[in-house]
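Here the complex is missing one protein chain, while the rest keep their positions.
Naming follows writing order (A, B and C), and every chain is counted from residue 1.
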Amino acid sequence: MAGSPAYAVDLTAMIAATMLPFVSFLTILIATRGRPRLSAGLSIGSVTISLACSIALLALHFHLAAPIEFSTRLLASGGLDIPFGFLLDRLNLLMIAIVSAICFLVQVYSLGYMAGDPGFSRYYGFMSLFTWAMMSLALSASLLQLYFFWELVGLSSYLLIGFWYEKFSATQAGKKAFVMTRAGDAAFFIGLLLLFVHTGDLSIAHLDSRSALSGVSPSFLTLSALLIFGGIVGKSAQFPLMTWLPDAMEGPTPVSALLHSATMVAAGVYLFARLFPFFSMSSVAMTVFLAIGTISMLLASTMAIVSRDIKKVWAYSTISQLGFMIMALGAGGYFAGVFHLTTHAGFKALLFLCSGVFIHRYETNDIYELSRFGARRMVIPTVSIVLGAAALSGLPPLSGYFSKEAIMGSLAAMHNPLWLAAGLAGVFLTAYYSFRVIFILLFPRAEGAASPPPQEAGITAGGHAAHESGYRAMAWPLIILSAVSVIFGFFKTSFKDFIGGGAAAGGAAGMEPSWLHIAPLALALAGVGLAWVEFGRKGAKQIGFVDRMPVLSRLFAERWYIDRFYGLVVEFVIDRGISRLCSQNDRKVIDGSIDGICEGTVESGWVVAFLQTGMIQYRLLAILGVLALLLLCFYF
Amino acid sequence: MIAPFSHVLVVAGILFALGAFCAVTRRNLIMIVLGIEIMLNAAAIAFVGGSLHLDNLDGQTFVLFILAVAATEVSVGLAIIVYAFRRTGSFDPADFNLLR
Amino acid sequence: MHMEPATFPFLSAILLSCVVGMLTIMVIPEERHVLIKQVSIFFSGVCLLLTLYVFFAFNRSLGGLQFVEQVSWIPTLGISYFNAVDGFSLPNLLLTGIVFFTGVLTMWELNTRVKEYFALYFLLVTGVFGLFMSMDLFFIFVWYDVSLFPMYLLIAIWGTTRKEYGAMKLTLYLLAGSALILPAIIFLWAKSGLNTFSFVSLMHPGMFSPADQKFAFLLLFLGFGILAAVWPMHTWSPDGHVAAPHGVSMVHAGVLMKIGSFGVLRVAIMLCPLGWIYWAKSMAVLAVIGIIYGALVGLRQTDLKYVIGYSSVSHMGVVGLGLSTVTVAGLNGAVFQMFAHGIMTALLFSSVGYIYDRTHTKLIPELGGLSRIMPVASAFFILAALAGVGLPGLANFWGELLVFLAAFKVYPLFGVIGVVTLVITALFMLRVVQKTFYGPANARFAGLPDVSPWLGTPRIILAAVLLILGLYPSLLFNVIRTASVPFMNGLPR
Partner (left out) sequence: MNWITEGPEIFYFGASLWFLLLTFAAPQKPVSNGGRRREYLSAILLASVGILVCLASVRAEGWLFIRAYSVDLFSQVFKTLLSLGLFLIVSLCGSISDIDERRHNEFYFLLFSCTLALMLLVSADHLLSIYLSLELSSYSLYILVALRKRRALGLEAGIKYFLTGSFAAAVMLFGMALLYSSCGTAYLPDMAKVLPGLISRPTVIMGLLFTLGGFFFKLAVFPFHSWAPDAYQGASNQVAGYIATASKVAAIAVVLRVLASAGHGSAYLVHVLVILSVVSMTLGNLAAIVQKDLKRLLAFSTTAHSGYVLIALLVLDPAGYSAAIFYALALLVMKFTVFMVIVELAPDGRNLQIEELAGLHKRSPIMALALLVALFSLAGIPPTVGFTGKFLIFTAAIQKGYVALVIIAMINVVISLYYYLLVIKAAYLLEPAEALPPLLVSFPKKLLAGFSIVGIVVAGFFPYWLIQIANAAVLPLFGGR
């Protein structure tokens, strides 16, 4: 198929979109570390080309009928044939567009945010690494290739979270993120190998065709689906591997916006969507996924209610929204899940970037402090953050409203009304916690008088100027993303056509009862209202209802003690338990016995040597004795 | 009457054992040498007996040489032992324990 | 088996350049350090170039034995000087060339007893090269021992922590291994009745009875297994790593441990395939214990080199698991993993060496914040640690992938355990990285120079190899396959 010119164009575009960031990554790390401006230029240049290629591909193949696959054999070793290539269908056309667009915006934004950081070049190097890995992940033709880049995405996440490596908490968070996602990935890897061993082919197109797996036993299918889902749980920070994501907020804010909200964590959901036909072959697995999505969504929402750290609120909200997506997909709502993925990428990136502006300016993450410092005076971010929060809460006419509605639609199609109830509760909580933040930010309740913008004196003139120019670089992405959040929802229908045509399995959608249009909206409004009562209105004490219940608030603040539990497991079971046991065994038993044998040999040497020092006649006796013994042997 | 060869061997064996006993038990260097001489003589008896038994002269030749060698042995041995006695004043084998 | 005679004795030329290098070093006066080092670099460079030539000139479509050189040595016992490379030995040969060269470069700053060091180092490597290219059991044993005994002096004289203990332990352990190998080799020779030690003549299915194969395989596996740090015969390896000077640690972990696994493959498996099949399950159990045990013990170590040492135990367990699967994929993965692990540990030790030479400590609690002080030097270590974690894009991933894949087919449970251990490996590797390189810069080490391009050369080479193979593994797999596929096809079932 490589002959026709159209394919050649596609291939070139895809290679350019994926490989250029890699080239820039290598160049930055090897050659241009000492020149921050050049590095940033390289990185942004490459991501611009990626974006252009992605959009070109999207435009070219907007009415793509059948997936296009390019593959070459990367590795063939007896009995094992690992193809490597590109798969192009509507889903990943969409994905690469989202990824490259947000990468582009965030990298531009970072010009301002990261200005003056000593690791500026390194930052852009890692950003390029991420872009490469994420774009390649989206375009992967086989599950193994996807895993390959899946891990690399994890690597860039590790490096970027721990970017400020002199901060202990940052490095700790990076390590935690890597290890926890790795735990999920181990399951993914096992599932992948299992699948390979039984089917002999990991090509995504192959796995998604029902005919290919018809001969495989259902229980096996369920098992491998569950294992692969383990990877999704890790990457998308679902229950029970959810706690790394809030910690990951230790990284620079643009990183949180890019990796830990819009794209990388969405890779899990993307994988779900990618293998949707495969997963949907096992109804048991789908139910499990649905349950996990629901649990994560609710738990994370409760955590978000009590957090004072603005980034952490958005982080919890990310988990919760990802939970929504998983729920949607688990309920068979392919379109709803992917649609929410898209809209969420936009408004969540927006939220983070806005918060980043505040944090960059006031150097604190605490909502109350930000509010007291007068964050609301920065107009563009404030407007944008309100828009973003509204989109997150699912208020019309913003994009979030449409995608939430779609999700509720697919949940409603389930037999068990419990899922829908949980979803609706989630909608309420989402609206509540997002507007809690907004109202706190908008209506400062200073203990004293309105405090002046702080630290004005502390910032030198040059630094201030840098902030100002940086502010402009940071503002544009906000405006673009806000616009997207506002407009995108109206393209629901065409989006549905685009996506729905792309996937073979549409899932259940359609017969939605009319009250479904109203219920989510009503609940979202109720959430906003409660937030208004507690935080917004004049005289409100800005104490949430949960805060009045110490037990509950403690439980939520401690993240339901999940983290504590893992800490204990790692410390007591692994570190002080098995690992210590093994070390002791190594030193005492194995080394001990070897050393013991050696010492015994030397000791016996002393004995033997001592026997040689006696009187001469003992030796004569020994000669006689041994001869006599040997002769005796003869008679036996 | 002619003693059977096995009796000769038994006598030689007993003599050998006596010599060995002497060499092993007596705490005097000279007596050890004497014990060894007795062992040599036991061998000589066995040789003579064998020679007669087989009607072969090799055994007799052996005895002649054993006598000569035994004489050499005594001279070399006594030379060393006496020299040692002059230095240490002792014939007790237990006193020679420098080497360890 | 196809045999392609050599037009020019390249393999002997490799050995000869080592020996000539050693002799040249021995005649240079001790005081002329720089000259000695330059000569060492020259001769090791020649070796590297020759191995590279052999590697790329190896005909991948033909396979079999190539560059064959054979000279009768002791005809009465059927011993011949028989050198050749096949798909199994070629990667190891290249590995030796690379580690040898980079090991010489790493020791550029040595200034005590330089002459003796490099002379012994060359002798050591001569043995390693010889072992990988030899096709005669007698010579395999000779080279095996030649590559071991310089270790004692190298560690005991130039080493660091508990060096005499480590050196003695290592030497005795490994010689104990050879105590099992030599009888087994002679046993095979005697049982064949052909009066030949030639590997090619002995490697015929049905040459040895099943009972003989089981017996000989056990001896050979235990003997070579000691060198491959098979659990529970592994404790010499961390102690030895820690005690050895950096260049020697590189060769030791990078190449010497491969001799063990290579010996298991070449001698034990290829000559006693029935024994292999019989013992495979036990091998797998030991290997899996090694994988998880190494990682768990590594978790508690506070000495950088101990950490690497125990991670090596774990990684060599992966090799062992691959060898025990009795599949093509397993063999391929194991040989690939040998190569990848060799390069990776060489890189780790080389980096630790640089750091130790500056800070004079390799205790993790005393270090910290090195990334701020020497970012490039740290980056190399971190890269290697990531390779050790099995990150895609770096060479180790492919080896582990194939091994676990093969293990899943044969021993699903062991495969699961192996994969789960990757998480623990990640935990302890990243912990080390965090504690050593991250955090606020340590005032004690402020002002220490970062690695200069010249001193960084060995690490650049090693890192580049890791990366190239991580992205283009076929470079190696194409070679390994030429040996593994025919071998497995010829296996009696």
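Following the convention adopted for this analysis, contacts are C-beta pairs under 8 Å (C-beta built on N, C-alpha and C of every residue); 3 or more make two chains touch, one makes a residue touch a chain.
Everything numeric in this text was worked out from a predicted model, so none of it was measured.
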Chains still shown that are in contact with the chain withheld from the display: A, B, C
Contact partner of the left-out chain, one of C:187, C:278 or C:472: C:187
Candidates C:17, C:66, C:92 or C:171 - the one touching the absent chain: C:171
Residues of subunit B in contact with the chain not shown: 5, 9, 12, 16, 19, 23, 29, 32-33, 36, 39-40, 42-44, 46-47, 49-50, 53-54, 56, 58-59, 61-62, 65-66, 69, 72-73, 76-77, 80-81, 83-84, 87, 93, 96-99
Contacts of subunit A with the absent chain, listed as residue ranges: 598, 601-602, 604-606, 608-609, 612, 616, 619-620, 622-623, 625-627, 630-631, 633-635
Residues belonging to subunit C that touch the chain removed from view: 73-77, 116, 138, 141-142, 145-146, 148-149, 152-153, 156-157, 164, 168, 171-172, 175-176, 178-180, 182-183, 186-187, 189-190, 219
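The rule is simple: only the chains that are shown with their structure count from here on.
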Overall pattern in which the protein chains touch one another (line/ring/star/complete/other): line
Distance from subunit C to subunit A - Cα centre to Cα centre, in angstrom: 37
Geometric centre distance via CA averages, subunit B-subunit A, whole Å: 96
Length of the line joining the C-alpha centres of subunit B and subunit C, rounded to whole Å: 64
Multi-chain contact residues (two or more partners), subunit B: none
Contacting residues of subunit C [partner subunit A, same complex]: 169, 172-173, 232, 235, 293, 296-297, 299-301, 327-329, 332, 369, 371-372, 379, 386, 389, 391-393, 397-398, 401-402, 404-405, 408-409, 412, 415-416, 419-420, 422-424, 426-427, 430-431, 434, 437-441, 473-474, 477, 480-481, 484-485, 488
Footprint of subunit B on subunit A - complex, ascending: 612-613, 615-617, 620-621, 624
Sites on subunit B touched by subunit A in the complex: 20, 23-25, 27, 32, 93-94, 96-97, 99-100
